[in-house]
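See below for the structure under consideration.
In this view, the complex is presented without one of its protein chains, the others remaining in place.
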Amino acid sequence: MSKRKVRSETLYFALRNNKLRVGLSVILFFLVLTFVGPLLTHYAPYDYVNPLGAQPPSAKYWFGTTMFGQDVFTQFVHGLKATFLVGVVGGGLGTLIGILIGFTAGYRGGVVDEVLNMITNIVLVIPTLAILLIIAAYLKVRGILTESIFIGCTAWPWAARAIRAQTFSLRSREFVDLARLSGMSPWRIIFTEIAPNMMSYLLLVFILQFGGAILNAATLDFIGLGPTNAVSLGLMMNNAVLWGALLLGIWWWFVPPGLAIMAIVGALYVTNVGLDEVFNPKLREM
Amino acid sequence: MSLQVDNLTVYYQTLRGDVQALEGATFSIADGEIMGLAGESGCGKSTLANSLIRLVPPMRLVRGQVRLDGEVLPIDDARRMSDYRFSRVSVIPQYAMNALNPTRKVGKMMAELLGSKGVDFAATIPELKRRLDLVELSHDVLKMYPIELSGGMKQRVVMVLSTLLNPSLLIADEITSALDVSTQKAVAEMLVGFRDRGFVKSLIVITHDISILYQIADTILIMYAGQLAEKAPTDVIIRAPRHPYTKLLIASLPEVGVRYAERRLSGIPGRPPLLLDPPAGCRFRERCSVAFEKCLEAPPFVELEPGHFVACWKELGEDVDG
Partner (left out) sequence: MRRYLGRKLLIYVLTFFLAVTIDWLIPRFMPGDPVQTMLSRASLHAEAVEVMHGYYTRAFGLDVPVWRQYLNFWVAIFHGDLGTSVYLFPQPVIKIIMRAVPYDVFLLLPAILLSWFAGNWFGAFAARNKWLDNTLLPLGYILTATPYMWLGILLAWLFGVVLGIFPIAGAYSFSMRPHLSWAFIGSVVKHWFLPFASIFLVKFGGWAIGMRNMIIYELEADYSHYLEALGAPRGLIRKYAFRNAILPQITGLSLDLGVIVAGALVTEVVFSYPGIGYLILQAIQNQDYFLIQGCFLFIIIGVLLANFAIDIAYVIVDPRTRLGMVGESA
């Protein structure tokens, strides 16, 4: 089958896969909200806009107000931006490092592989959060970008493992042998011969890293080690719990941020499985 | 007649429509016959073979009937069909190397499989061991995990297991293609041995290597684009084919033994039609140098001489009188 035909076939199944449709719609919805949301509100996230303090959702304050009279909707849409940023940067960085290490280990094999694999396994065993906690605790001022970078730097091991295994299985294929015989440099072979054949797989890895980064950030933010100069969904939950929203029944403060994280990450996972079915004909449901 | 196939038509259901991979196949296999099945890649050989034992979605039985030893096989009823599988119809799959469950010892897997079918494994052991001897496998394989066996050993284990219940029909789909030449010959001879000893009554052997068929097959059935083209005793197919496609196929082999699939029939212009929406009539029409109007209808598979079937209007003499 020609490459062209394969591509159109993939697209054909992609458009008809329900998991993919649902997943992408949800992500798209939140993405649009991220960009449009700030235009719909004329407050800043930490402005004290409601002198009456905490009030349930109303026509004026769509998601209600916090105990200090801050607009929850405003915080929410700005928090979404932080969430997507962490996902893209943290997830992207994690995938990138995973790709570099996975490709090198899988393609070179031998001692290089042994060493990289050992390092990967060691980093894999050390609980990421413990490291992140310590790093975060030392930094007095933290931005979302810094947070994303730290998250990406600690999230790569399983991506590296997965990519290494895939590279191993591709390495012995004929087209790679041919390229090697023709004297191509290893990195050119990796990027011209191996990577294109793993594109779909790398995409799946990125999606999972994306979701993982979002959850990691929420954890950090929730225990107060998130950004010190911005608003995020995890931080909203942190504040809600810190100021007794639970006992006071201010549910509109802590429900939206968690719900959004759950929906976005869940949609990412569903998209992942949907894509897997599209790329892998055996899994398609007839 | 051990196997009788009547007008068997099987499609693959896809979102784009039906892939008409097997159209109106009618043929039979005699007791003790080893029938080779050949044709270009994608012509429907595996579809035919699978229809006889494991017709599962997206495959769909459109029409037709299959009889084994006079009894109709419920090929499209998975539940009822499983009573016939293994004991009456069996298969040595193409992927014999991966056919064994990696986390069970070979013997234990056999015991569980036979047990689940209500066969007393313990009583089968002496015969099993005799057959292992026959294919030159040590009895120790029963205590091993598949990962401990070489590819060739796994293949022989599968051969022994698949034929353990003496099925009437055994289907071997490209079981030699992954092997080196000397192993191919040995495996092919084992198949003949199984038939001679009565482990199996008749056999369908699918291969891309006509030299293997020349060596072991009694008859050869040639397929083209989902339709049967010609069936005749091996000698006749090789030396005196009558269907235009078979003629080209055989002529394109410089000598018996060349794997035809690897050379795209260079002498024949064009390529096989897509089976998603095949042309009506003889599907070879567009590449056939002697085609004429009549070929817009599908030619019947007719016995021109005893044991020699051809589906071609030309050979039926239609161009003369019609």
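Going by the order they are written in, the chains are A and B; count residues from 1 in each one.
Methods note: a residue touches a chain if its C-beta (ideal position, glycine included) is under 8 Å from a C-beta of that chain, and two chains touch if they have at least 3 such contacts.
Everything quoted here is computed from the prediction, not taken from an experiment.
Student: Which residue from B:10, B:34, B:68 or B:81 sits in contact with the chain not drawn here?
Tutor: Final answer for the missing-chain contact: B:81.
Student: Pick from A:31, A:44, A:133 or A:184: which residue touches the chain that isn't shown?
Tutor: Missing-chain contact among the listed residues: A:133.
Student: Touching the hidden chain in the full complex, which residues of chain B are there? Just list them.
Tutor: 53-54, 56, 81-87, 90-91, 93, 95, 98-105, 112-113, 116-117, 145, 147-148, 158, 161-162
Student: Would you write out the residues of chain A that touch the absent chain, in ascending order?
Tutor: 117-118, 121-122, 124-131, 133-134, 137-138, 158, 211, 215-216, 218-219, 222-225, 234, 237, 240-241, 246-247, 249, 251, 254-255, 257-259, 261-270, 273, 276, 282-283
In this text, only the chains that are shown with their structure count from here on.
Student: Between chain A and chain B, tell me the centre distance in angstrom, where each centre is the average of that chain's C-alpha atoms.
Tutor: 49
Student: Where on chain A is chain B touching in the complex?
Tutor: Residues in contact with chain B: 12-13, 16, 286.
Student: Spell out the part of chain B that touches chain A in their complex, as residue ranges.
Tutor: Per the touch definition, chain B meets chain A at residues 13-16, 57-58.
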